[in-house]
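Missing here is one protein chain; the remaining ones are kept as they sit in the complex.
To keep things simple, chains are lettered A and B as they appear, and every chain counts its residues starting from 1.
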Amino acid sequence: MAKRLLTYENAVRWAPLLVLLALMLLFTAINPAFLTERNLARIAIAAAPALMVAVGVTFIIIMGSIDLSMEGSISLTAVLFCFAFVQFGGTLAAGAWLAVPLILLAGAGIGLVNGLVHVRLRIPSFMASLAIGFVCTGAAILVTGGDIVKIDDDVFRALLTWRILGFPLMVYVAALGVVVAWVILSHTRFGRHLYAVGGGEELAHASGVNVGRVRLVGFVLAGLFYAVAAILQVAKLGQAESVTGANFMFLSITSTVVGGVALWGGIGGAWNTLVGVLIVFVINNGMVVIGLPDYVQNGMLGVLVIIAVILSTDRRSISFVK
Amino acid sequence: MYELKGIDKKFGGVHALKHVDFHVKRGEIVGLVGENGAGKSTLMKVIYGAYQPDSGQILMDGKPVRFANPRQAMDQGIGMVFQEQSLIPNLSVMENIFLGNEKQFTRAGLFDWAKMAEAARHQLAKVRLDVDPRAPTSGLSFAQRQLVELAKVLTLEERIEGDLVILLDEPTSVLSEDEVKLLFKLVRELTNRASFIFVSHRMDEVMELSDRIYVMKDGAVVDVVARGQSTVEAIQHTMVGRSIDNEYYRETRQKPFDPKTRLVELDRVSLPGRIKDVSLTLHAGEVLCLVGTEGSGREAIMRTVFGMLSPLSGSVRLKGEPVQRPTPRHAVERGVGYVPRERKVEGIVAGMTIYENMTLSQMGRYATAGVLGTGAERRLARDWIKRMSIKAPSENADCGNLSGGNQQKVVLSKWRSGGSDIMLLDHPTRGLDIGAKQDVYTMVRDMSDDGVGIILAADTLEEAIGLSHTIIVLKDGAVQKTFDCTPGRKPTMYDLLHAML
Partner (left out) sequence: MTFQRLKSHLPWITLLVLVAVVGAVDPTFLRPVNLLGLAGDIVPLFIMALGLTFAIYIGGIDLSAQSMANMITVMASLYLSSLGLWVAPLCIAVGFLLGTVSGYFTTRQFVPSFISTLAVGGVCFSMAQWLSGNRALNMDATQRDALFGWMIGRTGIIPNELFIAVGLLAICLFIERRTTLGRALKAVGAGELAAAASGLNVGRFKILAFAISGALAAVAGLLFSVKLSGGAPTIANGFLLPAIVAVLVGGTPLTGGVGGVLNTAIGTLIVAVIRSSMLYFGIEATQQQMVFGLVLIVAIALTIDRSKLRLVK
């Protein structure tokens, strides 16, 4: 049997990457300042927290569910992180590093609640997570009383300020996050079960996969990655408030889908998400470089996500959609 | 080594398995045949643990066992190769083979893909399939997937100490002749390790492969035939044989149809999938029955007439006029009514009242400028509740709470009250009790008297023969043979079976 190059799988795998390269060529052609180390570092810094959010939601989308809780989840963990950081001494040099594992745990906990509401109460994930997201935002407002919490620690801010090969440390942290996600998705039993659930939940169940537990762990992992995103976002801004997570929902889902992770589940992976996030941020950055106002961003995301979903939908397999 | 003793299974009022005795010896290949609805699939589900019998015993090596789910049956060495593909398309071949059992291949939580590929190759070698175990399953052909399913079940060889029982559900339905030969060769070779239960519609294949054949009818085992002891014809007779009462299908009321009025004409219609060059004509007052196995294209043809599917080529004419852009709306306007097989899903809207259901297809007639005249709707519903003797407290009753027969009457009323004179009946008596079935048969005759043309997909062959003027036998999406069914000249069931298989 001759190997066919132009299969659906290959298209999904390579099309987003080609789009990314084409975009970079296009913007460089319009304005050579695009392809400078400084500008690329700028894109990377902007993208790092969003990348972690997108990687988190990738786990969920691969199993055919959706998570809309990230905005609240990030706001709450970011705020809690700042409080804990200050509480434990205000500098990494003292005991403030304790805030990191604590907040990762908190993120995982939020994910767990999310998963429990979805799996145990049998509520569709988009609504369960939306509600949890609202609760978390509410909780963030509650603990801050609407104020901004600042962190002023040079050691912690090294995530942003300490540059290796021109890119700040947080970019490497995010890259590590992608690698970890890739290993989980591609090389562990749990990761492959996510694909199995996304590809055919009933079939997976019939083969002895504990679907409920896979879903739960998926949400816990997503929550964990949102917490990482929150920490990076705090490192980037030096502060947190109840709207720290705003806009991440739309951004991360769009990026994931644009990268080729199918909204129906089962297709795509960590690399797709990476490429998707880069596409979105390259477009954002490119628009600024060629002089378009930044408020075009949301509209562009809207158009992108619809195009991506339409392109990735296998029409033969759907009867109707709500 | 595997034995069922006096198994009974009921679903509500339906006695699906009646005191079934069944056994498989070590290394034996046992065939299981019967018409649709004879109880084969229920029996299989009991065997592989999806259903638990209401009474009776399951014995393995003489010891009674109970399976709460398929997983437990699997742990005792009973595996099922499903007819509908049960592989997950986005996973690789090897992942599918070992899904649910991957633990053996992980080291420190990570997969050793090479080891898994090696093990998968070993399994694939058992079924003589040479594909890359790392390839995505979606890229395989149907035949290859069938073999991968078998390979998946055969992993039981390594996992289970004792003997295996493997069920093959219609494994040849999508295979070519050569592939069937290969599969049979494999199965025979594997009998040194496993016993097989082989379920198929293709009688000649069952005869060729099986050591013994169980024949089922109406939920009971009616005959057990050893190899070489019977002929295809004799078995088919046992499968369907029963004395037919002419009155049961209201045959005395069957009148000749009007050959001059053509209601539906399909001319060399092809559809995506498997329908090729189907032509047929439905006349006023005619009952035209489509006969064929599952997947032979009966439903697709009905949906084409109803405008839910568009032909790739060929033409559809309704009452002489060609259909340009088929939609259900358009078909309904031309007088087509559709009684779908899935009554509760597509027939009625549960949660809506009887009168709302009855006027759903013809709301325009009860509305002026989009505003409904509920009074007229209710009058219509009351009228038809009386005419069809629908048992319901009132026209305001929720359709979801009615019995199956009464729901079907509501669906029929919906179309008949709107004046539909082309009726598409897809298994109209499925799941109904005898009384309700007879009501439907009477209605079919009433409609014919009114000059309505009916395209029918019957629940059983008897029903098809009893009700229709014309029978078209479909096989693999093409018209195989057409039978004239004028009373007195009706074909026999096994005439039909011959053409079908």
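By definition in this document, contacts are C-beta pairs under 8 Å (C-beta built on N, C-alpha and C of every residue); 3 or more make two chains touch, one makes a residue touch a chain.
Predicted, not measured: the structure shown is a model, and the values here were computed from it.
Shown as candidates are A:N39, A:T58, A:T77 or A:S125; the residue that touches the absent chain is A:S125.
Contact with the chain not shown here comes from a single listed residue; of A:L23, A:A139, A:L237 or A:V288, that residue is A:A139. Residue B:G364 is the one among B:G364, B:P393 or B:G419 that touches the chain missing from this view. Take subunit A: the residues that touch the chain left off the picture are 64-66, 68, 117-119, 121-128, 130-139, 141-142, 145-146, 201-202, 249-250, 253, 263, 265, 293, 295-303, 305-306, 309-310, 313, 315, 318-322.
Although one chain is not shown, part of subunit B still touches it, namely residues 306, 308, 327-329, 331-333, 338, 340, 342, 345-352, 356, 360-361, 363-364, 367, 370-372, 374, 414.
To be clear about the criterion, only the chains that are shown with their structure count from here on.
The geometric centre of subunit A is 45 Å away from that of subunit B, both derived from CA atoms.
Taken in their complex, subunit A has these residues touching subunit B: 7-9, 183, 187-189, 192, 195-196, 198-200, 203-204, 206-209, 266-267. Remark: subunit B residues 70-71, 74, 86-91, 95, 99-103, 106, 109-111, 113, 136, 138-139 touch subunit A in the complex.
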